[in-house]
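Rather than the whole complex, this shows some of its chains in their spots.
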Amino acid sequence: MSLELKEVSRTFNGTPAINNISFRTKSGEIVGLLGTSGCGKSTILRSIAGLDTRYYGEITINQKRTKGIQASIGYIFQEPRLLPWLNVMENVTFGLTGKKINKKQRGLDYLKSVGLSQKEKLYPKQLSGGMAQRVAIARALVTSPEILLLDEPFSALDAFTKMQLQDLLLSIWSKYQTTMVLVTHDIDEALFLCDRILILRGQPGTVSAEIVLEQSKPRLRGSQEMATLKAEILEILQLERGEEKSIQEKRYTV
Amino acid sequence: MSKVSEEVINWDKNKFKRNKSFLSYEVIWMGSIIPILLLIVWEVLSRFGYFPTYLLPAPTTVVDTIINLAEDGSLWGHVGITLYRVFAGFFLGTAAALMLGGLVGLYRKAELLFDPLIQAFRAIPSLAWVPLFILWMGIGEVSKITMISVGVFFPVYLNIISGITGVDRKLIEVGKMNRLSTFQLVRRIILPASLPSFLTGLRSGLGLGWMFVVAAELMGASQGLGYLLIAGQNTLSPETILASILLFAFIGKGTDWILKKLESRTLHWQDRIVKS
Amino acid sequence: ADGKPDKIRLDYAYYSPTSLVLKEQGWLEEALEDEGIGVEWVLSQGSNKALEFLTSDSIDFGSSAGSAALVSKAKGSPIQNVYIYSQPEWTALVADSESGIQSVEELKGKKVAATLGTDPYIFLLRALNEAGLTAADLEIVNLQHGDGAVALSKGSVDAWAGLDPHMARAELESDATLFYRNKEFNTYGFLNVREDFAEEYPDYVHVVIEAYEKAREWTIDNPEAAAQILSEEAEMSLDVAKQTLERNDFSNSIPGDEHRDTLRNSAEVLLEGEVIEADTDIEKVVNELVQPSFIEELNK
């Protein structure tokens, strides 16, 4: 499913949060959003998901202009947002329909993928921060959505669990060709997963740079190519932070 | 800031303003539809003799009765004294509920000691208290106000406890890490966090306070809305009964409105969904 | 017993027109002013409230129906009846005129509304008794006086043991007719005093009775004005007030044998209905309750 934003802006009580955000993803593309805290990344995801409809501009999904909740969008929120009255298994299978036994099997599969087998009976209050986040990830993935919005999905996880889940995400991507928009603070992660990286800047956030990564996935972690790119991205970020002067959109191609 | 974003701001502000004035107009208008419809149906049915007037006089007759009461000045006496009793009882009952509810909500010992008894008292009807209250406190204002405070007490108490037990452990821990004493913990964390529940309790309690007015004013009152109601029943004048019901409804609604405003003022921080 | 009370607390009630007149005219206040004794008026909504106030020491003088005073006394309340404020005909059996019910006998198998334990209830039982019926022959529905009127006009019950002013109003404004009346079965309006008070301040019992006598005479002389007072105080229409007043006989205010007889007859019914305990010594209760001595001393 393709996705396009045209000059999307949003203000909260008179304070603009994002300004004229435009980008387009092809079907099956993974787009990364990088940017400083508070620059409007979550606001963009909420607008795409249809949870926030008070934006200005145009969002089209599969060439159809939309406003409001769309079918088959999965959203991994910035916080786990587990339903406290459901246990792990019930939380994971929350969005599934169909026979109970099938739901359970799918739930178990995904719980295993996120490293939480045997934990299905626990309630949210009994989970550690990272475990809760992993349950939330499983909940979003288990429905196999066609578009997946991920808001810092792995930030609460240790390096290795993180890598494992990045691999999981890629395997899902290669199976379903899911279109993804990934908000992350981890440049390595963005470089490992994304086909394109948008760097947002300022408050209100605007797109300050767009980096297209053409290397096919799965990629090698920590390759020399990546390292150069990372340095470059860091530089862009640093530049922005340094001063508030306008930066022309640059296109990097690897 | 670009031109577009400035536009965005203005648009947002305008929408906000328009909504506001539109709202208060709409609120009153839509809130009146059903009551007015009911009144019209009632009036018509009375006019056509479907309800015999000596049982259920037309609304106009009832309003006439209220106007007469207002003209000869006795209305203000009735309303005033009842308002005074309800408010006094409301404060007393709320204070008691706060104290006991706080204790029971916070300490297991207090819960074990007091809660069973209080829960048992909760089912006793207001009328049942009347002879006991007359016995213990005579028929002065004290017994009347206490009676009303009994009514107010229970819902406030229940809601306080439910509010306290529902406070997120995570927030209480924040307080603990800031070395708050139990009292400070209550005042600075538990009370605000359980405020939604507490306010619902207050509103429920105020409603019950109004209901207990009748039992209170059975205890030797010669003025008040409850008195008016009972007198209407004893002298078989349905227009007086209905006048008192109408007054109960209006003034009860008025006092509730105050609490509702308070609620929306103090709970603005709640992260709620906007209703469609 | 040479002291004097700080104040005297009396009740007033819509079912006792004399009390309203007395309160309105302020004669008692006048009489006690010089001695610096205050007067406090408390509204009684019904006999049971008046007795409740009396027994809980909230008032010193209370007005009730004779039967109610009897029940209370039988339960051990320390009260005495020192004065009869009227012989009212405040209760009767009422039916809808369209129902065609003409006599007590026709009530067999019917639904009748009455308020348990009150004068109309006793009236009903005595009427049934007289007609050779018992409570078991019909269904007595316990409804408050006012609600009985509503139920009757709604057709929920076939008859109603009514009480004024509900009855007067029902009679005047709807199709209700009083199909059975009997003044003798009404148990009089008793002015009761707490025994403590009577013992401690007998002189002031006299003062109160004197004032009541003044009010009674005034009421007899000025029925129009009395009706006016009643209608204003009780917020009832003048017609209803007049009707109510007409059914009150203010001629005899001295408690005596006729009252004792009525009480004895009521007691029978009450014993049967288990409202008072079976082992109660009725004779003793009646004699202790009815105390004409105060008013007799006064009249000497």
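Read from first to last, the chains carry the letters A, B and C; within each, the first residue is number 1.
Methods note: contacts are C-beta pairs under 8 Å (C-beta built on N, C-alpha and C of every residue); 3 or more make two chains touch, one makes a residue touch a chain.
Quick caveat, the model's predicted, so the values are computed rather than measured.
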Per chain kind, how many copies sit in the full complex? A x2, B x2, C x1
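The rule we apply is simple: only the chains that are shown with their structure count from here on.
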Ranked by contacting C-beta pairs, which pair of chains comes out on top? B-C
Per-chain Cα centre nearest the global Cα centre, belonging to chain: B
So which chain is the furthest away from chain B, centre to centre on CA atoms? A
Where the CA atoms of chain A average out and where those of chain C average out, how many Å apart are those spots? 84
Between chain A and chain B, what is the separation of their C-alpha centroids in Å? 48
Per the C-alpha means, the centres of chain B and chain C lie apart by a whole-Å value of 38
Among the residues of chain A, which are close enough to touch at least two other chains? none
Would you please write down the residue numbers of chain C that are in contact with two or more other chains? none
Residues of chain C defined as touching chain B within the complex: 14, 41-46, 49, 52-53, 56-59, 144-147, 149-150, 153-154, 165-166, 169-170, 173-174, 234-236
Chain C-touching residues of chain B, taken from the complex the two chains share: 52-55, 130-131, 134-135, 138-139, 218, 220-222, 227, 230-237, 240
